[in-house]
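A single protein chain has been removed from this complex, and every other one stays in its place.
And then chain A:
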Amino acid sequence: MPTFWLVACLFLMSAAGFVLGRYRAVLSAGGEVRKLHSLPSYYGYNVALSTLLPALAALALWSILQPLVIDARVSGKISTDLNSDNTSAELMMSDVQRVSEGLNIAVARNEMTNEEIRVMDADAVDLRGRLADLGIALGSEVRPEILTAARQHRDMTHSGRLMMTIVVVLLAIVGFARSYGLTDKDFRARNVVERCVFALLALAASLAILTTVGIVFSMLFETISFFGLHSWKDFFLGTTWAPNFRGDSELSILPLLWGTIYISLIALLVAVPIGLYAAIYLSEYASSSTRSFAKPLLEILAGIPTIVYGLFALLTVGPMLVRIFGRGTEGLLGLTWMTGATSVLTAGLVMGIMLIPFVSSLSDDIINAVPQSMRDASLGLGATKSETVRQVVIPAALPGIVGAVLLAASRAIGETMIVVMGAGAIAKFSTNPLESMTTITTRIVSQLTGDTDFASPETLVAFALGLSLFVLTLGLNILALAIVRTYREQYD
């Protein structure tokens, strides 16, 4: 792991820079610290930071850009050499990458030498077999031009890494020399260091934007290439979800959207009444001892990971529902409405339980934000507590509660584990809650796990689904937050 050692080396240099810079500053003041502009450690930090930061930045930038540049050059060479179009060059490029990766592993395990690779003849050596022994599976036999390209790829990567190491170390040395030279008792080290720290803080804050940009772009590019392979009309307007490997898959989001909405609806039907009544009771009726006992217990429900709810749906709730609604004469009601444990109702019920604390704690906050004077006025006019709640508190809190329900809905739509384990895998339009149906998140998981080929629409559709999901939940969230915010300002 040479990068690891390079980074360790940089940190060591920077630590040494701290000690030396501090020492030189104190020396320049003749040992009298109060003659320095800044505290002595600032001089140390200055040297340490100017040694470390430019070098680290260069390292990060180089590691991100190098694969891009090399891939572009190698694939450009392939397509000009073979006069082929772009898509097949892209396919070959992934072969080239795998072969070169495989050769690297082989060298690292002392199975091959660099010399051997340089003189290797693809037709003479069974490279595929040898790499398969090392656990690297290749789709087809290694053709000579691929081996040449892979060799080139390796050489370029190798020399690139060497150059990177040199540049990074040079930058560290230059940074050290420059800041060490500047170190003097009149040098305003604190101002420089603080400006630097400020920039770092701003960088950390902008990482949030970077993440969003990353999310949007990573899905957008793949979605665009999906729409290049598959018609957008079928995706948005079709009625069937039937991926296959013959190349005529029908990939429409509508049946998945229906399953998602249906399950979320059942979840909200469970969670909203229970959560809302629980919140009303806790904030309006319960004694403080009841509240201090019931609230943390409700919050435990919120802290349980979704995998637990998923398992609960798959192994407990699903079989229980089958015993009630299925199995014919052996079942509790003698019905045969339900055959498998996975169904819309299974997932919806369990998701409802998961959302209860979410709804109740949000509504609790909102109900508590209604001014006490409004309650007092209503009670003073002779209304009972429940009349006050129903006719004064709830109407006043309604926008906030609507916001809370929307937030819960966005949670339900984006929830993955419960539906993966409890909802089933059949995409269809049906209103029977005892049938199994599938959702957007379930299909994302199933299209992106296992063997995936990132050139086929069956895999790429997951990115289009992900982008739709992102847009959907983001829209709901923005709407909900806007409603909650306007409402809150009303009473502040």
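What we mean here is this: a contact is a pair of C-beta atoms (placed from the backbone, for glycine too) under 8 Å apart; a residue touches a chain by one contact, two chains touch by 3 or more; residues count from 1.
The criterion applied here is as follows: contacts and distances are computed from a predicted model.
Candidate names were "Cytochrome C", "Phosphate transport system permease protein PstA", "Act minimal PKS acyl carrier protein" or "Protein kinase", and the UniProt protein name of the unshown chain is "Phosphate transport system permease protein PstA". Which of A:21, A:44 or A:310 touches the hidden chain is settled by the complete complex: it is A:310.
Note that of A:9, A:215 or A:374, the residue touching the chain absent from this view is A:215.
Set against the missing chain, the residues A:27, A:201 or A:237 yield one that touches it, A:201. Contacts to the hidden chain, counted on chain A, fall at residues 1, 4, 64, 67, 97, 101, 190, 194, 197-198, 200-209, 211-212, 214-215, 218-219, 222, 273-278, 280-282, 284-285, 294, 297-298, 300-301, 303-308, 310-312, 314-316, 353, 356-357, 360, 384-387, 389-390, 407, 410-411, 413-417, 420-421, 441, 444-445, 448-450, 454, 462-463, 466, 469-470, 473-474, 477-478, 481.
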